[in-house]
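Missing here: one protein chain of the complex. Every other protein chain is in place.
Right, subunit A next:
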Amino acid sequence: MSTILTVSNLTKKFGYLTAVKNLSFTIEKGNVYGILGPNGSGKSTTLGIVLNVVNRTSGEFSWFGGETSTHEALKKVGAIIERPNFYPYMTAIQNLKLVCKIKEVPENKIEEKLELVGLLDRKNSKFRTYSLGMKQRLAIASALLNDPEILILDEPTNGLDPQGIHQIREIIKKVASKGTTILLASHLLDEVEKVCTHVVILRKGQKLYSGRVDDMMASYGFFELKSSNTDMLLTFLENNPSFSKVTQENGLITAFLSEEMNSEVLNRSLMDKGIVLSHLVKRKESLEEQFLALTNNASN
């Protein structure tokens, strides 16, 4: 597997404020990455640095193993940062032709990419007549013009209506299914959870975690249980060493596992004790729960 981007000990200071602190991570080909973090955690600054628009204070980054200069490397990258930026007085086609000139790629893919994002019928409209959702989709088409090795999206669904959000997600999934490496910065966790295989989690410019989504917490998941015999069930769970924590909320009991156990085993042993369940679900923590746990741990 080849490395697309290596970031090591990156630091950015805006005056007294440290936006990114000693950040290191690598992006491998073929994975879908999410950069997670609350607002102001340094996501956009980090992307700005590797995309050559923000100057770093210290540290290093290199594209594709460091063989080419940053601006040459960026021709093989597709990126959208925050708001879509195009020339308002030019049509979609004219704007994309300009991008082709900058990226030094032929212009024959323009129609194909406009088709992909569903803007083909508006290709001759001026950019300033577009809605925000259309602008964002044009930005994606523009980022895909060079069939990039990696697609970088910074808050791509920010400010869109539900329909727009859905359209963008469908496009991202379509692109990901073709094997394009994607780096998605977002504070919307379900967005990341739906498409990403790997995450980098930032908080106040520092890395809390980077790695596979599945390995984010050394956790065995938890059971959600309901029974008419709540007291007996609670006693059983609390005395069982396989569970680290048991909570009860609105009649729903949540029991966190401290070791691997499948639901069949649990169900059988409860039956043996005469406890009948009306509800049994085994789940892993959602990314949101894991994320909140991680960011809370770090702040305590």
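By our rule, a residue touches a chain if its C-beta (ideal position, glycine included) is under 8 Å from a C-beta of that chain, and two chains touch if they have at least 3 such contacts; residues count from 1.
As a convention for this text, contacts and distances are computed from a predicted model.
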{"item": "Choices \"Carbon monoxide dehydrogenase medium chain\", \"Lactate utilization protein B\", \"Ubiquinone biosynthesis protein UbiU\" or \"ABC transporter permease subunit\" - which one is the UniProt name of the chain not shown", "value": "\"ABC transporter permease subunit\""}
{"item": "Of A:Leu10, A:Leu23 or A:Ala79, the one touching the omitted chain in the full complex", "value": "A:Ala79"}
{"item": "Among A:Glu67, A:Glu104 or A:Asp121, residue touching the chain not depicted", "value": "A:Glu104"}
{"item": "Subunit A residues that touch the omitted chain in the full complex", "value": "14, 48, 51-55, 69-75, 77, 79, 81, 83, 85-90, 94, 97-99, 101-104, 142"}
